[in-house]
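Mind looking over this structure? Questions follow.
In this view, the complex is presented without one of its protein chains, the others remaining in place.
For reference, chains read A, B and C in written order, and residue numbers begin at 1 within each chain.
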Amino acid sequence: MKHQMIKPYGDTLNDGIVQLSFTLPVEYSEKAKKAAELYASQLNLENIVVAHASRIADNFTFFIIYASAVPMLDYTSVVSTEVKVPHMKIHQINRLIRDKLKRKIVAVGAAIGSDAHTVGIDAIMNMKGYHQDYGLERYSQFRAVNMGAQVTSEALISKALELNADAILVSQTVTQKDTHIRHFTELVELLEAENLRGRFILVAGGPKITNELAIELGYDAGFGPHTVPSMVASYLIVKILEKEGIK
Amino acid sequence: MKHQMIKPYGDTLNDGIVQLSFTLPVEYSEKAKKAAELYASQLNLENIVVAHASRIADNFTFFIIYASAVPMLDYTSVVSTEVKVPHMKIHQINRLIRDKLKRKIVAVGAAIGSDAHTVGIDAIMNMKGYHQDYGLERYSQFRAVNMGAQVTSEALISKALELNADAILVSQTVTQKDTHIRHFTELVELLEAENLRGRFILVAGGPKITNELAIELGYDAGFGPHTVPSMVASYLIVKILEKEGIK
Amino acid sequence: MARLRINSRQVSRMKKLATEISSDVQELISRHSSVSIERTILRLYGVDGVDEDGTPIPNLVADRVKEKEGIENGISHFFAKTMAKTGKSSQKTAEMIVGGKIDFSKLDKVPQEKVIQTETALVDTALHVLDSSRERKHEKETTYPSPKPPLRYLIVATGNIYEDRTQAESAVTSGADIIAVIRSTAQSLLDYIPHGPTTEGFGGTFATQANFRIMREALDRISEKEGRFIRLVNYASGLCMPEIAACAAYEDLDILLNDSMYGILFRDINMKRTFVDQYFSRLICARANIMINTGEDNYLTTADAIDNFYTVTTSQMINEAMAKKAGLSEELIGLGHAFEVDPEIENSFLYELAHAQLTRQLFPRSPVKYMPPTRYKSTDIFYSHTLDTLFNLASILTDQGIHLAGILTEAIHTPLMQDRHKSLSSINYVFNTAASLKDEIEFKRNGFIEKRTRQILGQAEKFLKEIQKKGLMKVISEGKFADIKRSKDSGKGLDGVFEKGPLYSNPIMDRLEQDIE
Partner (left out) sequence: MARLRINSRQVSRMKKLATEISSDVQELISRHSSVSIERTILRLYGVDGVDEDGTPIPNLVADRVKEKEGIENGISHFFAKTMAKTGKSSQKTAEMIVGGKIDFSKLDKVPQEKVIQTETALVDTALHVLDSSRERKHEKETTYPSPKPPLRYLIVATGNIYEDRTQAESAVTSGADIIAVIRSTAQSLLDYIPHGPTTEGFGGTFATQANFRIMREALDRISEKEGRFIRLVNYASGLCMPEIAACAAYEDLDILLNDSMYGILFRDINMKRTFVDQYFSRLICARANIMINTGEDNYLTTADAIDNFYTVTTSQMINEAMAKKAGLSEELIGLGHAFEVDPEIENSFLYELAHAQLTRQLFPRSPVKYMPPTRYKSTDIFYSHTLDTLFNLASILTDQGIHLAGILTEAIHTPLMQDRHKSLSSINYVFNTAASLKDEIEFKRNGFIEKRTRQILGQAEKFLKEIQKKGLMKVISEGKFADIKRSKDSGKGLDGVFEKGPLYSNPIMDRLEQDIE
């Protein structure tokens, strides 16, 4: 395959221009500006213009820099990390479930741990859905149970067992200090400890979630911003059919 | 001397957080986002969050990234590049000239080459000055001649010879495609070719000029944004006294 | 100033309905108390500190009393009696109770007049805590020039009080008038107040009395340096509302987030608990001259701002009525609202102006708190910055009292130091460049803006009538606020609220109520 070498574009191909801003913990001065320039040069940047510097506190200076980035990236070597299943519409999905799986899919969802943000999981599960795309509750072939927010991992697992769920959907919004990683991990570890990991399709979601991160954390898939319910439903039916060996 | 290791500051010392934005010449897609992340990792960044991606043209995607920069910089090793003379007030400068130099300083200034921006050189030379700081024309001990913009190097030099100037002040604003470098260099080369370089104190100025760049280009000093006339006047009297061996 | 013509008779009718609604709730309040209220009494009597496990002494005392004596009649009298018995300080006495050093059965022997005397002294101390905070604030208010509203309100939320201090100083350097330390995620669900300086919070920093003090000292220092009075905010709503108010009084906080319904709706705290707690909390605020802020802005983070703005207006009126019952003057009632109309809607800015101006005119003497767009913030920080810029304009144009700074990275992370700087540089620009815009334009008669406000008033009046008929608790249980349903006998902290016994007394509350006018 031919290589496709890319770098950032300002107004001319391969000019490499990037805009950068950061704060350094030093007092505003000419020396501080020079430090910003030197620092930027350590980030593989050249032709560095420290366009702006301002004092934003005692001993803190804010900088805006434009510069040319040096590295080249071979775009053909980039592997996309999104969930790869065909994106179907609600009626196609329902038909597929009815025709192939021949029973309803049961999905239990929640925002776990201390996270109180429900809007994300609601967008996927509640009737109303998101962006003109109905939520799972609206699917005739889904039984979708949304437990809301601040649900403990234990409670989520026992609800999934109680309903004999196919899938567990977990949402996390607060990421400060890696709170989400802790919560996600806790759930997986609990499932593994009780030998239940294989029983459910485990899906993570939230504004800072990528499929890649989810898989790293031991989930089957991850969905980030702009996810619509039908994407998740498409994924679930494809995976469940796969898991149950139905073609 | 003790080292002072610094890195960018987001909200916690040494978290290294920087904000970055750039455009890649690829179509908006999940793969594009991954490419942005990989690219950022080549800039010595880690914990890369591709916070935003949007399609801004066929085959162009714009990204906003937050990430932690890895390098540490020893702030004690940074050498400031500004012009280093005491910054005096107009009356101090005039007195110094009268008492020590015992004649007026003659300065000729212009924006050279195709550059039509006069506001910068006017700010330094014209009566009115800049930011409540009078321009050189206002100094009783200066003879300041501002030739305006789009002046050729030849014309500037011959005016300087005609007036037996101490200093030539050159302004450049347009920097696209390094126009300013070409113009600045042309002037120095002309002076050198005619063996006149030593005769004048040669000062460069403009929004993208630093003292460092000016010296690199063969000038005696360079002044950037926020320069006020009294800085330039301070510099000139100190350098001229030095040059003439007056203490 | 640009004014909307609103029907003042309709407004009076609505305020009257709100008063009736609050009176109904007040009846419930007067019959109940809560563990948090009893712990507040202890705190105001001077009890502080924690045991080895970090459990606050006030909690341990209350638990002990509950267990041994029952708490139905309140803790004050019992505590005074014990103290009269020990002859020690309140702190020492509390420690002795916790240490099991008090034989509860022997307390009856203490002479009643000695108990009364001790209790009176304790109450005097408590009131002195509040009054002296009030006085210190008053002094600052007279020392420093009055800031020109809208006051620039900036949040810090690093989780580490010392980093927060650095951030706060930076914000003040860039122009902040008010600093709010956002509370760590879910602290509102803790039935105790953590203790000491803390450096590890999530999405915010723990509200502790020590943290209050650290920030207060830093802001006092910077106030002096800048020659401006920098106000400090924290959050009360939650399971420890009145206790936090007490700590805030000790440490001279200026503003507390203190809503009569936020805990119910957004934290699933039991209704009765919340109503009861907010009352005592607000009595304390009124006395200590702490402005309250309400949380109507939160409604619009889940419910649609066009369909549901009337719930904001309704809730503001109820919050105001309840605040007045607790003796808060209008100047201390900072009602909340927010700039949360979907920006993709044509003329969304006109809706925002209508909402903001209406709120301003309905509560003319209250320093209304205006919240920035959050829900429709994009991860495109440049776009988000433009939303905030128009928000800033709406604020200066409608003359808001407190302006919570919008942050361009709202959809990404809690603010970095540089984010706050950018926010303030936009605010400073807009407030200056459009300083008198409000005096130089007028809203068109019967135009879109006036019509919109009339629509809201109509909807809100109808809703108030419904609430007045059904009762506030019923309406909440029907999910009429923020699309959230809560029932009377569920929710967190229910076990901590109790019906007052026949001998119940809360002499601090009595004194505060007595002094209201």
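Basically, a residue touches a chain if its C-beta (ideal position, glycine included) is under 8 Å from a C-beta of that chain, and two chains touch if they have at least 3 such contacts.
Note that the coordinates shown come from a computational prediction; the quantities given were computed from them, not determined experimentally.
A.B. asks: Omitted chain: which shown chains does it touch?
C.D. replies: Within the full complex, the chain left out of view touches A, B, C.
A.B. asks: Identify the residue among C:Gly87, C:Pro111, C:Pro145 or C:Gly447 that touches the chain left out of the display.
C.D. replies: C:Gly447
A.B. asks: Among C:Asn59, C:Ser426 or C:Thr453, exactly one should touch the missing chain; which is it?
C.D. replies: Selected residue, touching the omitted chain: C:Ser426.
A.B. asks: Check the options B:Ile93, B:Met125, B:Ala144 or B:Val174 and report the residue that touches the missing chain.
C.D. replies: Among B:Ile93, B:Met125, B:Ala144 or B:Val174, only B:Val174 touches the chain that is not shown.
A.B. asks: What subunit B residues would touch the chain not displayed?
C.D. replies: Missing-chain contacts on subunit B: residues 21-23, 54-58, 60, 62, 114-116, 118-119, 150, 174-177, 179, 207, 225.
A.B. asks: Could I get the residues of subunit A that touch the absent chain, sorted low to high?
C.D. replies: Interface with the chain not displayed, on the subunit A side: 9-13, 17, 19, 49, 51-52, 54, 64, 66.
A.B. asks: Going by the touch rule given at the top, which residues of subunit C touch the chain that is not shown?
C.D. replies: 2, 343-350, 380, 382-383, 385-387, 389-390, 393, 408, 422, 425-426, 429-430, 432-437, 439-444, 447-449
Here, only the chains that are shown with their structure count from here on.
A.B. asks: Comparing A-C against B-C, which pair counts more contacting C-beta pairs?
C.D. replies: Greater number of contacting C-beta pairs: A-C.
A.B. asks: Suppose each chain is reduced to the average of its Cα coordinates; what separation in Å results between subunit A and subunit B?
C.D. replies: So the centroids are 44 Å from each other.
A.B. asks: On a C-alpha centroid basis, what's the spacing between subunit B and subunit C, in Å?
C.D. replies: About 51 Å, centre to centre.
A.B. asks: Which subunit C residues reach two or more other chains?
C.D. replies: Each of 379, 411, 413-414, 416-418 in subunit C touches at least two other chains.
A.B. asks: Subunit B: which residues touch two or more other chains?
C.D. replies: In subunit B, 9-10, 13, 17, 19, 49 touch at least two other chains.
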